[in-house]
Structure formats: C-alpha cells, structure tokens
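Only one protein chain is missing from this complex, and each of the others stays in its spot.
Showing chain A:
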Amino acid sequence: MLHIAILIPFLWAALIPLMRVLPRIHPGWAVLPVPVALFAYFISRMPQISSGETLAVTIPWMPGLGIDLSLVLDGWSLLFALLITGIGAFVVWYSMFYMGKTSNSIHNFYIYLLMFMGAMLGVVLSDNMMVLYAFWELTSVASFLLIAFWYRRERSRYGALKSMLITVFGGLAMFAGFNLLYTMTGTYSIREVAAQAGGLTDHPLFLPAMILVLLGAFTKSAQFPFHIWLPDAMEAPTPVSAYLHSATMVKAGLYLVARMSPIFAGAAEWFWIVSLTGLITLFYGSFKAIRQTDLKALLAYSTISQLGLIMSLLGIGSAAAFYTDPAQVAFFGLATTAAVFHLINHAVFKGSLFMVVGIVDHETGTRDLRRLGGLMKLMPVTFVIALIGSFSMAGLPPFSGFLSKEMFFTAMVNIRSFDALHAGSWMLVLPIIAWMASVFTFVYSMILVFKTFGGKVKNDQLDKLPHEASIGLLAAPVLLVSLALIFAFIPDTLSYALIDSATAAIRGGGTTPESVHVSIYFWHGWTPELWMTIGVVLVGLLLYLTYTRFRVLDREWSGRDTLNRLYNGGLSLLENGGRRTTDLYMTGSVRHYLIYIFLFLIAALGGTLLLSPDITFGMEDYAPITFYEVVLVIVMLAASAAVPFARSRVNAILFTGAAGYMVTALFLIFRAPDLALTQMIVETVSVILFLLCFKFLPKLKWEKEKPTFKWTNLIVAGGVGVTMTLIALAAMGSSPFEPISNYFLNESYELAGGKNVVNVILVDFRGFDTLFEIMVLGVASLGIYGLIKLGVKTTPEDEAANKAASHRLGFPLVSNDVILRTMSRVIVLIIISFSLYLFFAGHNNPGGGFIAALMTAAALSLLAVSFGMDTIRRVIRVDYRLMTAVGLSIAILTGAGSFLFDAPFLSQAFDYFYLPILGKTELATAVLFDLGVYLAVVGVVMNIIFTIKGED
C-alpha cells in the first residue's frame, strides 16, 4: 500500500491533461481527491504507528547493487506524510480560488504539484538511501518547475535556476555521503546502517560522510549560507510558496538530519555543526526578516529562521546520545520533542500566513508593506487569521506556537548543563542567541500583522479598494490556522498520537513512544523560560515601536547582499570562463580540429607504445627482400610524394592512381590475389570517377602558404608517420594473443564449404560485417544522389552561368575513337563474362561478389565512355537505385532465412548436389548472399557514375 501511496500522485498527474476536455471545471477539483484520500489513509495508520509499530514493505529492484524499493512508515515518516497530504489538500483547495482556470498552463501547475507530492512522499517513506536520493532530486525538479511557473518573467527563471543549482549541488554531496556510508557498512538501508552505528564513529570516512550528508540537508532546508535561494523562490505562485517553500519541501533537510540522527548523534561534530548552523540561521533569518518590505520576502526569511530553529533543536537534542542515565537522556532529549512539535506548528502557522499574504496580494494587487495598511476593517477575517498565525509564530499564548517556543527555551536553558564536550560556560552563548532571535521573531511577526492590517488605508497607493476575499479563498487558511488553537488545547493528545512516535524514531536505539513521552502543558510555574518569554515581549514591543529609527534594521532590502553577489559572480565566472576556454580552441577551422585529433593520436598511441613494458619493436625472421619489391615500394612512395607538389589536377590524380597501382602489385606479391583484383578495379573505376568529376573542380593552386602553416603540417604529419611506423614494428614484435586466423584456415572448408578463405570470411564467418558494409555503400550512393539532385538552391543567374560553363567546358564523354568503339563491344562482353566467372568462382578461387560487381561496373563504364551516357541509359534500362535495394534485400533475406531453420541470423548452409550436365555441384546459401552483394555494389557504382554524369 505504501508503494501505491507514492505511485498514485504520479499516475494521477498523467491523467490531468485529460481535464482539458472539461474546460468549465477547474482542474483542481480533479486533483483534490488525491491528497484527501492519501491523508485519510495515513490517518488510518496512526493508531498502529503511535503504539510503536512500524510498517515496512520491500520490493526488490536492483538487488545486485543493494538498491531495493524498501519503504518504512514510522512515526517520523508518518508525521511528514500527514503534513504532505494534509497541507497538500489545503493548498490544492486554496489554489483553485487563487489561480484562474482560464490559464492554459493551469494543468501544468497541477501536474507539477502532484509530481512533487509523490516525490516528497517517496523521500519520507524510503528506507533505501539511493531511492531516497532519487526522490529527493525529483522534489528539486518539481520545485524548479513550480518556481519557474511564470517562466516569461526573468526573476522567475533566475529564482528557479538558483534553487535548482543550490539544492542539486547539495543533493550530489548527499549522494556522495550516502555512498561513503555504503562503503563503510555495505548497505544502503538507513535502518541497517543505524543498527551498525556504534562501530562507525572511528571510521576515517565517518566525518566526510556526515559533512556531505549535512550539505544536502542544509541546502535543501535553506540553512545559512545556502539560504539565498529561498527568497528568490518566492517568485513561485503563492500556493506553491505555502506548500513547498514553507511547509514541506524545505523541511526535507530537517527530515534527513533527524532520520540520520541515530547514525551520527553522539559525535561531537554532529552536535556542533547542526546546532550552530541552526542557531546562526535562526538569528540571521529573523534579523533579515525585519528589514524586508515585501511580505513574501519577509515570510521567506522568517521560514529560513524557523527552519534554523528546528535544526538547532535537532542538534541540541543529539546531546542526549552522550548520556546513558535515563533522567539525563530525557533532560536533553526534550529538544527533539520540541523540534517535532515546532515543526508541526510551523507548518500550520506559516502555511496559513502564506495564504493570508496571497489573499492580500490577490485583493490589493501588492505585497509591499510601504503601500499597505489599515486592512483590518476591510478584511476582518483575513486579519484574524493573520493575527493568530503571527502570534503563534511570535510564541504568544494561547496558541500552539507558544508551547513549542517554551520548549525551545527549556531546551536552550537545559543545554547549559551539557558537560560531555567540556565547553563549559561557552554553552551560555546558545540560549542568548536563541533569546535575541526570538526578540527579532516577535518584531517581524508584529510588523507582518500590524503594518498590513493596522493604521490607515493608503488609498492613494492602491489601484483598487480592497474588500474581503471570497469564502472559498478564506476556507483553507481559516481551517489551517484554527489548528494552531486546537493543538494548543490538546497538546497531549497530539503528543501521544504523533510527536512521541516521531521522537522515538529520531532518537532510535530501542526507544519507544512511551519512553520518550513528554507532557506538554501551558503552566510550568515561574520558570526561567516564562521570564524569557516576558522579556521577549517587552523588548520586542520596544523594538517594534522604535525599529524604524535604527538604520541597521530599517534599510530597505535591495535584493543584493554579499552572498548573492558571490553566487551571481561565481555563476557568470563559470559561464564566461567556460565560453572563453571553449572559444580558445574551438576556432571553427576544420584544420585545427584535425590537428588536435592527430596530436592526440600521436600522444595516445606513441605514449602507450613507449611506456608499455612488453613491447618489442621489429621481429626476428624478416621475410627476404627482393629487388622487385623494393622497386615497387620506391615507385609507390615517389608517386605519393609527388602528389603535394603536383601543379595540375590531372597530375595529382594520376600520381595518386600510380601509387594505387603499386599497392595492387604489392598485394599480389604478398599473397593476396583477392585484394589485388579488387584494388586494381577500384583504382580504374576511381580514375574514371575523378575524370568525370574533376573538370568541375577549381584548378589546383600552388599553395601560397606561410612557412609556419607548412611546417606545422609537416611536423604533425611526420609525427603521425613515425607513430604509424612504430605501430607496425610493434605489432610485428609483440603478439600478446593467439591469432584467430588459424580458426578460419582450418574451418573454412569444413564449416562453410569454401576454399577461398578470404571470401568465406566475407560472406559467411563475418557476413554481418559485409551486410553493413554494402549498406554503408548504399547510403553513400544515396548521399551522392541527394547532393547532386536535391535541395541545392540556385538562383536563375547561377543556373544560367552553370549551363554556359558546362557548355563551354563541354565534355560529351562520347569518344570519337573508332577503334575504341569497335573494340569495346567485344571487350565489354569478355569483361562481363569474366566477372560472372569471378562471381561463381569466388567461393573457392580468387573472386567473389565484390570483385565481380566492380568488374561489371567497370565494363559498363567503358561502354559509357565509348558510346555516351545517354546511349547506355537507353540501351540498358535499369534503375540502379532499385538494383541496390534489391541487392540489399536479397542479402538481408538470405540472412533472415536462417530463422526458418531456427539458426541465428546469417547462418549459411551448403551441400553438394548431383545436377544434370554439371555433375557434382556445391550449392551454398552464401552464394545467394554474394548475389545480394553483387547487385548492391553494381547498383551503387553505376548509380554514382550516372548521377555525377547525369548532372549536366
């Protein structure tokens, strides 16, 4: 059921877009049942949980990684689940009256809200740290989307990005911390880690893990100095501020600190870091809140401050872990109870105050304190809500905030006698800071209610005369704030139902709700706490009346302070620095990029070669050197070296061709007849292609380059050359693996029935490679076709110029050589017959589909040269692109045919048959596959040639 509880909001969110078909109904009505039903479910679990039980469900997810979807519902999770669904219900109700239904994006709003609800439930129910982390980041994403809800506003985007960057930074730190905990304990389960907690304290990773986890908690809960994102998050619609940024999401950090307390409590660092960060945040936030002129900004700093208060209580509550005497444990453990109680109270009064501010904004059109005043008479109900909320926040009786504030003071007074860390009289600093912060809290609470509702209406400052909000808008805050009153009178009921079981879960270590029970009541006698409250009220009143005279307190908030400047500066430094660094080497010059690639190749390959110990260069038994080979190599190198110096296109192409023919000869000498055949035909067809194409290319200019340009090229090229020579030598000298070639030699005839091993590898052993290869060819030919025929915009003048140019350069490609024309009729037939022979011989002798296809294409090209393209096109009416497709299909179908025999793709079969006339004949499916290759390659080559030539 717990899984379903998390899943429901996500599933529901997927259905929200369907509400578009009912434009008259506000989509909020469709959303409202989700939090209400979930709230009812969690309430129904309460008796079970408050009696000390826990619900646990585990679904295996990635057991190999120790990540399971394990959910646990204990007192602390239940409290949060109730807050998320309860406040969620109020907020959804409120938003229906706050957000108009006409807006198109209202559906998005509810999708984000439901997504947040599900993610937040996931955070508080997950026992597995990785799952918790995932949900944790999902809440950040939801928060980002909701802050940027009015994304056309620059401030909204700024605020959303800021909150995202800061909380995700913290989330990553927390992720690292979780993994350190995993390293220490071997489990991601929080409960299992807590069970091993005693033995972890001395581990060297204990402190880093603690600090990293705390970074996550502090960024999420807007603790100083990471609080800067929360005021900017106020750009979100007010229901979102009430929900995410005061009642639930920002409390995830508190949730985590409390959840991790059983693991870390008892470490001195934990006590000091959590308590002091909390206190500093409490003090800083309350001080800054006084200086705000925008009501939402005031509430934002107030939230920061209150989160700090709860954080400090969690830290101080960890003092109990230093003691074993039950009396002393209870004495210091009171702080934890206070934290839980205040967390509930804060959600109640801050939620309602945000709604009040939303109403004021809605009715008056402004949230600026300088323009507001005197709304008491115009909006009496709103005023009463604000009054109760503010008094509860200020810690005044008879509201629940008073009770938790008293407990806070008690905890601060008690901590003076904390002696386990030998801090002595320094402990007195804690209650003093706490008391001063409470004075500030009192002052800003008064500002909030009396500067808005007291005094006179500033009609000249307002666009319209405000009046009381509608009942629908008021309903949610009225109900919510009445809880502040109800809780105040039944604190013990609340204590038994929720607070005790939550406290027990935080304290851990076998505590039960009964053993941590604290009775909460109003009158304790004339205790120091009561005097502190009286002092807060007196000094606070004095300060409220006079604070405008202190420049420190009344300076208008400019929206910039040191921390924000640091954030903005850091961000732009990263952005600009990143851009500049990139601009430095991403020059847009292809040559530069190539140089980087080549330099990297030299460094990586050359470095590896020189540094690896087991590499020997060269071999012992070199093959003998013969005169012809040396001559061939020298001619090849001379032809190649002449290419850069060639002054005309034809020369350059011919030199390259010469080098190619020398390579052909070398193939022949080195026992590779198939290669020699292929290379020879490819060289021939290539030269034809070059000649078809090259007249359209510009004349080769003598490179008039600066010496630096040439020398750079030469050095890079030389480096690559040397590296490659070294690689060749190294490959000869060291062979760390047994070559697989023998397998092919041994099995070629047995398994594939072919004697030409190279051909067998191509069509049988490595048939898949060949299939892809002809596909690449097909794609290349289509690319050529596309480049020539499609999408090239030319202006009419260009076209005319081109026509004139091609006419002038007229290259009809019809030879007028009678001998050639006569001879080619015969020769072509011979060539084609020979290519057919090569095709069929290929399995056992040099040849094969590739070679035959290239030869056929060469024959057709020869015809084209002698008789002209058009003649050939008329005589041989073949669509070569179709031919390629047919070839590819045959190859694929041959491969797929093996499925019929339950064999893997491209399994080839062969057998011998006795056919009439031919006698014993071998028939192999490989031949069919080769036919596909043949057709595809002929199609590709002819398509290329005809496309290029068909251009003009």
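Definition applied: contacts are C-beta pairs under 8 Å (C-beta built on N, C-alpha and C of every residue); 3 or more make two chains touch, one makes a residue touch a chain; residues count from 1.
Criterion: contacts and distances are computed from a predicted model.
According to its UniProt record, the chain left out of view corresponds to "Na(+)/H(+) antiporter subunit C" among "NAD(P)/FAD-dependent oxidoreductase", "Dipeptide/oligopeptide/nickel ABC transporter ATP-binding protein", "Na(+)/H(+) antiporter subunit C" or "Cytochrome c". Which of A:I43, A:I788, A:V878 or A:L928 touches the hidden chain is settled by the complete complex: it is A:I788. When the omitted chain is restored, the residue from A:A423, A:M732 or A:V886 that touches it is A:M732.
The hidden chain makes contact, of the residues A:V124, A:L181, A:V758 or A:A924, with A:V758. Annotation: of A:L465, A:M586, A:A604 or A:M619, A:M619 touches the absent chain (contact as defined above). The set of chain A residues touching the chain not shown comprises 588-591, 594-595, 598, 618-619, 622-626, 629-630, 633, 636-637, 640-641, 643-644, 649, 652-653, 656, 659-660, 663, 666-667, 669-675, 678-679, 682, 685-686, 689-690, 693-694, 696-698, 700-701, 703, 705, 712-714, 716-718, 720-725, 727-729, 731-732, 739-741, 744-745, 748-749, 755-758, 761-762, 766, 769-770, 773, 776-777, 780-781, 783-784, 787-788, 792, 794, 802, 844-846, 850, 854, 937, 940-941, 944, 947-948.
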